[in-house]
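Please find one structure pasted underneath; my questions will follow.
Omission of a single protein chain aside, the complex is shown with its protein chains in their original locations.
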Amino acid sequence: MLEISPIFNAMMRHKSHALLLIIQIALTLAIVANAAFIIENRLTLMNRDSGLPEAQLFKFDVFSFGKDIDLNQQMELDETMLRAIPGVIDAVTINQIPISGSGDNTIFMDRDDTPNKNNNDKNLHSKSNTPAKHVHTGVYRGDTHTLNTLGVKLIAGRNFSEDEIIYGNETQPISVAIVSKAFITTMFPELKGLEQQGVGKLIYVFRIPIKIIGIVDKLQSSQVTSSHIEQTIILPKIQTRNFYRFLIRTAANQQQAVIDKVENLMLKLYPNRVIRTPRTLTYLRDNSYADDKMMTQLLMILIVILFLITALGIVGMAVFNVNRRRKQIGTRRALGASKGNIIRYFMIENWLITNLGIVLGIALSILLSQFLMQQFSLPKLDNSYIMATMIAIWLLGIMAVYFPAKKAAQISPAIATRSI
Amino acid sequence: MFNYYLRLAWKSLWATPVVTLLMLIAIALGIGSAMGTLTIYHLMSADPIPEKSAQLFAVQLKSYDNKQSSWGMNDGYPLQITHQDAVNLSHSSVAVKQTPMVRTGFAVQTDNPDIAPILKSVRAANSDFFAMFNAPFAYGSAWDKNSDQQALEVTVIGAKLNQQLFGGGNNVGKILYFDQKAFRIVGILQAWQPTPQYYDVNNGAFRTGEQIFIPFALIASNKYRSWGNNNSYKNEEVNTFDEKLVSESHWIQYWVELKNPQQKNAYQAYLKNYISQQKQLGRFERDDASADLKNVTTWLTYNEVVSEDNNVLVGLSFLLLVVCLVNTVGLLLAKFLRRAPEVGVRRALGASQTQVFLQHLVEVSLLGLTGGLLGILLAQLGLWLLKNNYEQYQLLTDMDITMLLTAPVLAIGSSIIAGLYPAWKICRTQPAVYLKSQ
Partner (left out) sequence: MLKMQQINKIYRTELVETHALREFNLSVNEGEFVTVTGPSGSGKTTFLNIAGLLEEISQGQYFLDGVNVVGLNDKERSRLRNEKIGFIFQSFNLIPDLNLFENVDVPLRYRGFNAKERKRRIEQALEQVGLAARMKHLPAQLSGGQQQRVAIARALAGEPKFLLADEPTGNLDSLMARQVMELLKNINKQGTTIVMVTHDAALARCGQRNIQIVDGQVCDFSLYDKNPQASAFENPQTAASTTTTAASIA
């Protein structure tokens, strides 16, 4: 390592070249570390488990414009027909599809805090002890087949019974519900770890008390960008609308075959309606996460370009140095330096520059991260990304300089005795 | 002299093809990524109706009760208003033009039995819509005020649907069946797609807009459901459509056209008055119940039409451009300094420092221009890939003239910045040093 000091001195004689490379390495480190961090965040988001057997699920929308049918009855007929198709595990008419991007959200509360409609005295309201807990919840509405079609697991309680389902315009209020485990922990933090005990608890919406009869392990709502995605509820209700949708679970290898059949079968059953193109859950997931996917892909391209450019920079600098010092290298060889010595000289020179670049780059990474945190809703850069990028740049530097250095070692000692 | 420099630059670039290629790649990648992200940003942040973006206002009402500390957007205003407010506001004549709006949809059929019914999204609005947002008519015109008031079943369709259903041409007067109800076509638009689609950003500002327009009053009379967002702060049970119409559910967009500050003031005064009237009816119970008017550009910023990701990408790709330029500075420096003996000869033969400097700047500019053109190609390729792979960017067409002009300016400008130091360095070298044979 005694060689470092003369190498360093030689480097300082061509400061601008070294400096440019140091800046380039530092910027590369700063950008790559932050970009990699953003990518990782998005991948984590995209890889969240929805709790569903996604490969088995697809949905389609039905829009009935004919006025000559009883929609309630038709929905029942449709369901029966769909469930009978070979390959179909179960089917349900449902108001929203998980991770599809569009759906219903309602706030549920742990007590009824709506002031009496006849009472306009605001003081009365403010006198009530603690305010009710409000939980943003993704709301699914369906019948007894909902759980089986979604393919989610009950961890406590039971499924709806047929007589609990409220059809069409029946006006009786909803009285029971199945909720996600995350809903319980949010609504009743004291039950964290004991979520099963949530069965039997009452929750409120529109001043109506609803009893929790079942808890599923995991069920995401439709909005992937929402921070409330894990808090969901299933209500035993089939709404009668001329616009409704089906979720269908098939054996994974039967999915396409069922999709191909579905429109014809539906129109054969009743023609005065439009069947929208069926979409698989995989498609819906891709669509919902399209922004994140695009961001990760573009940032990956950015990282590749940066590494490429920086590698080119290191190679260019090394080639330049080798050419500039041909005579010097020849002289060193003539004076007894081995090929290994020459390679080591260039490797050490580059290693020094890389290290200086990395030191500056760490500072820049942190600055860039702070700037991104201030300007955008990005979390704080994790140090491990700086470390990982550092190692990557280090390896890149060693690889990039090796070949020019090896070429330098091939320079004949005879060059020393030649002029020019 | 410029031609001479250009010839020398050309020769020089070809003399070291590998270095030239490396520099071109660096500049092209840097310019390409910077221009690509900048173009997306530029198109997304474009003013979709520059001639009157300052005269069109989205109306927002802080209509919710005291139970919520804040509701809606960050400034406490919901994006949409209730149906009852929309109906009430449209009865006033304070605004020059105004329209409530909502996105809905239905099955569309023609007299032609061969065409299967198609499901289409529909914009319900008042007749003012077309004049307000400068929608150009190919045939016919907007429906009249009477149709607004009487909820007549008339429609205006877009050029694309006209093509799809009839193969184009003037089909004003023909009948279309919407959910089996007969609607008479009164107007057909020319191809029209404001980008971003500012008048309704709820459903994605860069997706294609509706091709069917109907009078807003039909929402209530024909019970058309909203195909957009419905938000409610209130614990009220809404089971029937009629309940929904008078509920506190927010699902209608409302736009007004106010030509000057006086009109804006008058309308603000009107809204203030409206709110106090409603207070007496027991609505708008908050003390800070108020209205807000946002013009088109404010509206787009407010809705974060340009996403945070876009901003991050623009920033990072400009940093990438800096890295590419630093890389180019290094390569140029090496290249130019290797040419020092030649420069020494030129100096001895009478070239001044300025002439040497200019000669090298011309070379750098030529490099920058070539790299920039390659960069534009790369950016175009990137945009094309984006458009074809990501639905949310389908409306981001190609670079406009501004961007096509920006690219070479950016390329040459940044190359010249990159070339300044090497060119300065080479012109300052002592020629005498390089003239001796050693």
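Residue numbering begins at 1 within each chain, and the chains themselves are lettered A and B in the order written.
We take it that a contact is a pair of C-beta atoms (placed from the backbone, for glycine too) under 8 Å apart; a residue touches a chain by one contact, two chains touch by 3 or more.
In this text, all values refer to a predicted model and were calculated from it rather than measured experimentally.
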| item | value |
| --- | --- |
| Where the missing chain makes contact, among the chains that are shown | B |
| Which of B:67, B:346, B:387 or B:425 contacts the chain that the document leaves out | B:346 |
| Absent chain, residues of chain B that touch it | 1, 4, 11-12, 15, 341-342, 344-355, 430-432, 435-437 |
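Operating definition for what follows: only the chains that are shown with their structure count from here on.
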| item | value |
| --- | --- |
| Touching residues (chain side chain B, partner chain A) in the complex | 19, 22, 25-26, 29-30, 33, 37, 66-67, 105-107, 116-119, 179-180, 225, 235-237, 239, 307-309, 311-313, 316-317, 319-320, 322-324, 326-327, 329-331, 333-334, 338, 386, 389-392, 421, 425, 437-438 |
| Partner chain B, residues of chain A touching it in the complex | 16-17, 20-21, 23-24, 27-28, 30-31, 34-35, 38, 61, 63, 65-67, 114, 122, 125, 169, 171, 205-207, 241-243, 272-274, 276, 287, 290-291, 294-295, 298-299, 301-302, 305-306, 308-310, 312-313, 316-317, 320, 323, 368, 372, 375-378, 419-420 |
